[in-house]
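Let me begin by handing over the structure; questions about it come next.
Note that one protein chain is taken out, while the other chains of the complex remain in position.
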Amino acid sequence: MADHSLSRRHLLGGAAALALTPLSRARAAGTLTAGFIYVGPKDDYGYNQAHALAAKALKGMPGLEVTEEERVPETNAVEKTMESMINLDGATLLLPTSFGHYSPYMVAEAKKNPKIQFRHCGGLWTDKDPKNAGSYFGYIAQGQYLNGIAAGHATKSKKLGFVAAKPIPQVLNNINAFLLGAQSVDPSITCQVIFTGEWSLAVKEAEATNALIDGGADVVTCHVDSPKVTVETAARRGAFVCGYHVDQSPLAPQKYLTGAEWNWLPIYKGFVEAMQAGKVPENFVRGGLADGYVKMSPYGPGVSDAARKNADAVKAEMMKGGYQIIKGPLKDNAGKEILAAGKGYPEKAAELESTNYLVAGVKGSV
Amino acid sequence: MVADAAVAPVETADPPARGLQARAWLARRSEAFLIPVGAALAGFVLFGLFLAALGKSPLQFVDIVYRGGFGSSFALGNSLQRAAPLLFAALCVALPARLGLVVIGGEGAIVLGGLSAAAAAQPLAALPPALAIPLMALAAALVGAVWIGAVGFLQAYRGVNATISSLLLSYIAIALSNHLIEGWLRDPASLNKPSTLPVGDAFMLAPMPGIGVHWGLGVGVLSCLVAYVLMDRTTLGFAARIAGGNVRAAQIQGLPVGRLIVGFTALGGAFAALAGFFEVVAVQGTANGTLAAGYGYTGILVAFLARQNPIAIMPVAFLLGGIEASSGLIQRRMQLPDATVLVLEGLLFLVVLASETLYGRLHLFSPHLWATKRAAAALPAGAPA
Partner (left out) sequence: MSGDLGLWSVLIAVVGGAIRVSTPFLFVSLGETITERSGRINLGLEGTLVFGAMSAYATAVLTGSPWAGVAVAGLAGGAFGLLHGFVCRLPRVNDVAVGIALMLFGTGLAFFFGKAFIQPSAPPLPAIPFGFWSDVPQIQAALRVNVLFLVGAALAVFLWWAFRNTKAGLIVRVVGDSADAARAMGYDVDRVRLFATAAGGVLAGIGGAYLSLYYPGSWNEGISSGQGLMAVALVIFARWNPLACFAAALLFGGAGALGPALQSVGVTQGYYLYYAAPYVLTLALLIATSSPDRALAGAPGELSLSK
């Protein structure tokens, strides 16, 4: 290595060291250790960061040690990470956060370690699974519906864009909610979706964002692991953006309308407090805006007063629980009826977990 | 791409004494062992300096790698589990390398192998597992053999560079596999993680008795031994080595260079596909996007660190499995990023490759140089050395 490279290495190393919080390894007796497992880098401005932010906020809790590992793939490596956290860090509460960490890996570990509590992000647990396992998730489609209301007021072209990773139920629910929110403002609004096929693929996400805007979309949102590229690309093209996973407003202060954010802290706090009180934490936790598991980014300057009023009013309705985003009469974008008039799915409806359609007005196919 | 043929040592005129002969034999043997080991140690030392420059303790690092990868039965199991797919992936590099081809697309064969095994499980569902599981392995191996064999074919008969074509084919394989997993072969019940239909509990392999690691390890070790015998103890392997050393010489001797290339690449592809097969029948139970977990790329590293020797692949895969097993602990105990292991691996790789230059040049290991030195000493003082 040449010399100048060495000196830069020092410089950058210093910066990297500053960014890392020191974590003491001393563990007092009776302390609870919680192990967080992320599938990607924990500062991805997205999915993993949402979990890591909550873990960081937990670190202040008395009697709690937090141990974290990032970039743990959805292979048997995650089993070994869990075992390592149990054996070497003394973790008694494990929180693998990626969808694919659950089966077969976490289930196997839960069977193997009956005294350890496992809670997984994704809502997969059923009562056939081990009792020391469980899952938690948030109804984030509510946030996308509110995103859609803000977008519906902001759009001039009446065309929205959605960069999506894969056509799976969680993603489809978000696309549907985003457009239905916008159509509640103006029923003529449509939404183009582009699937990138991967959860994290920067150039493809940028190309998709450009293609959406070239197609006339003037408000864009996304469901990929890290929305950073989509948000920045859209803002540079002059389109408005709605965020996802965490607050991305610093990336596009002028163009950011609002965003659907996770707030895992109350769930994690609940698990930890239950364990510290000697109880088994809940096996199945789900909630949305009303429970504080989902929250909205503060409104950006592009959100009009009318839009704020409208979104706030719907949000207030959602806070009461039971708000039906998917509500008849409703057809999918191939013209097939999804729900007849008078019927609807509240956020807790089991049907929403197997969504396999895009509602009328979405351009794209599953 | 073609490895340099070894330079034959210059025999000196005066016959060495008996003791010297034994020492010479020992020297040549230990050269093949001590140079890479010494290089790996040098790599660790360099990495230690890197850590020290960042204000981290190299000793703590060594301690963590030991505890995370090797220091307990749990750690050993962890390392062995991670080593298992690397054995297969490395063979996919080492076998074609014997013919002078650098194949870097094993990842594609792994993914397609896993997919084929999972797809084969459905039509075979009525068969008893003892029959169906080997057939699934065969399906995987065949597809892998065709995929990487095509790389060999393109090189031998179309002159398309194997490194580039294997890379392209690997990207294409992953795209094809994603397309099928999210399309025709998708289990409608796999909602948020698209997967094929599960192969079913009856077709899942239990771990190897005693060590709790899946059978991929046992079969992987066996495959390395088979590959060693094939490459070093058969005429076929010998012919491959000649063709790898000098294609024209091999052609003049009438060796079927084209068929050798296709055969060895196909065999390598079949081995890589077995890694995917075990991922499905011993770990995941379905084929899904996680099959592309990067084993194919780490396998390249393993094969080169092992200098393409199937016997050496085993300890190297174990060592790298151990390093990767300790990666989590490195994050948690030293607050170092996950990429730390990548830096270490890259450095080890680089130093071991650079050490290739030492073969036949270190005095200690080179009997022909001993003689030269004695001869030089016998020369009158002042003569040019």
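By letter and in written order, the chains are A and B; residue numbering begins at 1 in each of them.
The rule is simple: a contact is a pair of C-beta atoms (placed from the backbone, for glycine too) under 8 Å apart; a residue touches a chain by one contact, two chains touch by 3 or more.
Note that the structure is predicted; figures quoted are calculated from it, not measured.
Asker: Can you work out which residue in A:Leu201, A:Ala274 or A:Leu339 touches the chain that's missing from view?
Answerer: A:Leu201
Asker: Which residue among B:Val62, B:Leu138 or B:Ile172 touches the omitted chain?
Answerer: B:Ile172
Asker: With respect to the chain omitted from the figure, which of A:Glu109, A:Asp129, A:Glu232 or A:Glu347 is a touching residue?
Answerer: A:Glu232
Asker: Name every residue on chain A in touch with the hidden partner chain.
Answerer: 1-2, 4-5, 8-9, 12-13, 15-16, 18-19, 40-41, 43-45, 156-157, 159, 192-197, 200-208, 210-216, 218, 226, 228-229, 232-233, 236-237, 250-251, 363-365
Asker: Provide the residue numbers of chain B that touch the chain removed from this figure.
Answerer: Within chain B, the residues touching the omitted chain are 1-4, 102, 104, 154, 156-161, 163-165, 167-169, 171-172, 175-176, 178-179, 182-183, 300-301, 304, 337-347, 349-350, 353-354, 356-357, 359.
Going forward, only the chains that are shown with their structure count from here on.
Asker: Show which residues of chain A lie in contact with chain B when the two form their complex.
Answerer: 6, 9-10, 13, 16-17, 20-23, 25, 41, 67-77, 80-81, 83-85, 87-89, 99-100, 104, 122, 166-170, 197, 353-354
Asker: Name, in rising order, each residue of chain B that touches chain A in their complex.
Answerer: 53-55, 67-68, 72, 74, 78, 81-82, 178, 182, 191-194, 279, 283-285, 288, 290, 293-294, 324-325, 328-329, 331-333, 335, 337-338
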